[in-house]
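These notes concern the structure reproduced below.
Removed: one protein chain of the complex. Kept in place: all other protein chains.
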Amino acid sequence: MSVDQHADHDVIKHRHRSEGPQKHIIVFIFSIILTVIAFATVAAGGVNATFTVILLLIMAILQVFMQLGYWMHLKDKGHLMPILFMIFGFFVAGTAVIMALYWVWW
Amino acid sequence: MTSHAETVNGELPHEPEKATLEGRNKILSFWLFLGGEAVLFGTLFATFLALRNQTNDGPTANELFQLPMTAAATLILLVSSLTSVFAIQAMHKHKVAALRVWLMVTVVLGLGFLGLEIYEFAEYVTAEKFGMTTSAFSSAFYTLVGFHGAHVAFGVLWISVLIGQLYKKGLTVVTAPKVYVSAMYWHFIDVVWVFIFTVVYLLGKVG
Partner (left out) sequence: MAHAHSVKRHKGLMDWLTTVDHKKIGILYLLAGGLFFGIGGIEALLIRLQLIKPMNDLVSAQTFNELITMHGTTMIFLGVMPVIFALMNAVIPLQIGARDVAFPFLNSLGFWTFLFGGILLNLSWVMGGAPDAGWTSYTPLSTNTYSTTHGVDFYTIGLQIAGLGTLIGGINFLATIITMRAPGMSFMRMPMFTWTAFITSAMILFAFPAITVGLVLLTFDRILGANFFEVANGGSPVLWQHIFWIFGHPEVYILILPAFGVISEVIPTFARKRLFGYSSMVFATILIAFLGFMVWAHHMFTTGLGPVANALFSISTMLIAVPTGIKIFNWLFTMWGGQVRFTAANLFAIGFIPTFVMGGVTGVMLASAPADYQFHDTYFVVAHFHYVIVGGLVFGLFAGLHYWWPKMFGRVLNETIGKWEFWLFAIGFHLTFFVQHFLGLMGMQRRIFTYLPNQGFDTLNLVSTVGAFLMGVGVLLFLFNTILTATKPKGVANDPWEDGRTLEWTIASPPAEYNFKQIPLVRGIDAYWKEKMAGNKEMTPAEPLGPIHMPSPTILPFVMSVGIFIAGLGMMFSKEHFSNSFMSLIFNNWIVVIIGLLITFGSMLLRSLFDDHGWHIEVEELEEEGVKA
């Protein structure tokens, strides 16, 4: 293909940003903190089980959002299609998980 | 002729991975592929969740898992995700040497993670008598965590090949999208691991 024939610039936005590592290190530290909270809650034990499950899931989802957004640049402009497809991928994955939790029995 | 590799010699753009239509297509399609991978791992997680209590008189999650080992694996993979961010930043600054070093660090950390996982599996099989055929829980555990491990192994091989290409061809508008996409893949592996340590290991401990 010799010619750029993209109709709208879904994927492409030439943005000249000279970002430093600070932002990513902050995301890293946040990830570590979230992970430590999760591990510490389980290691400490004695916490209400339902509460623990909810807390752990929130920690995991927060961490995943940050990594998808910053490390994989989903929050940057020009990522409409990737965001749509990732959302729907997680949606289908979610239906599979709901299936496993509620509609499989012995 | 913006898309043809050889016509863009000389000045490399700020984001060389997005300089050509091929490069942009590659990145977009890799996102689409990751959407599919989300369903793949989602189904594996679903299988694991459905079968997690079917231990068939074999070891249970609570008996098996040791948090320190999982924490170590998590730390390794998290750091490797950060090093691949640094690799991409080096690439955007056109520092090929730094790029290669960061990729190498990522590979070494990936190998460390794999070593830990193999050690863990071997321990389960020999010491705990917990193999693929022990119970439905064991089958689901090995398949889910093993699929992730296989992804890590493939990523290690892939990034290693790319390091070689960076030595041979340098940073061009052809090699840059490959590096970028492999970094996306590596981040995604880390994202999946976040769910694995939460759902498999930590929730397994909670019971």
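Remarks
The chains carry the letters A and B, assigned in the order they are written, with residues numbered from 1 in each.
We adopt the following convention: contacts are C-beta pairs under 8 Å (C-beta built on N, C-alpha and C of every residue); 3 or more make two chains touch, one makes a residue touch a chain.
This structure is a prediction, so every number in the text was calculated from the model and none was measured.
Here the chain not displayed is in touch, across the complete complex, with A, B.
Checked against the full complex, the candidates B:19, B:44, B:61 or B:189 give a single residue touching the omitted chain, namely B:44.
Considering the full assembly, B:35 is the residue among B:16, B:35, B:110 or B:204 that touches the omitted chain. Along chain B, the points of touch with the absent chain fall at residues 1, 3-7, 21, 24-25, 28-29, 32-33, 35-37, 39-40, 43-44, 46-47, 50-51, 54-56, 132-140, 142-143, 161, 165, 169, 174, 178. Of the residues in chain A, those that touch the hidden partner chain are 1-3, 5-8, 10-11, 81, 85, 88-89, 91-92, 95-96, 99-100, 102-106.
Here, only the chains that are shown with their structure count from here on.
With centres set at the average Cα position, the gap from chain A to chain B is 14 Å.
Every residue of chain A that touches chain B in the complex is listed here, in rising order: 1-6, 10-12, 14, 16, 19, 21, 24-25, 28, 31-32, 35, 38-39, 42-43, 49, 52-53, 56-57, 59-60, 63-64, 67-68, 71-72, 79, 81-82, 85-86, 88-90, 92-94, 96-97, 99-101, 104, 106. Contacts from chain B toward chain A in the complex involve residues 1-4, 13-15, 18, 21-22, 24-25, 27-28, 31-32, 34-39, 41-43, 45-50, 54, 67, 70-71, 74-75, 78-79, 81-82, 85-86, 89, 184, 187-188, 190-191, 194-195, 197-199, 202-203, 205-207.
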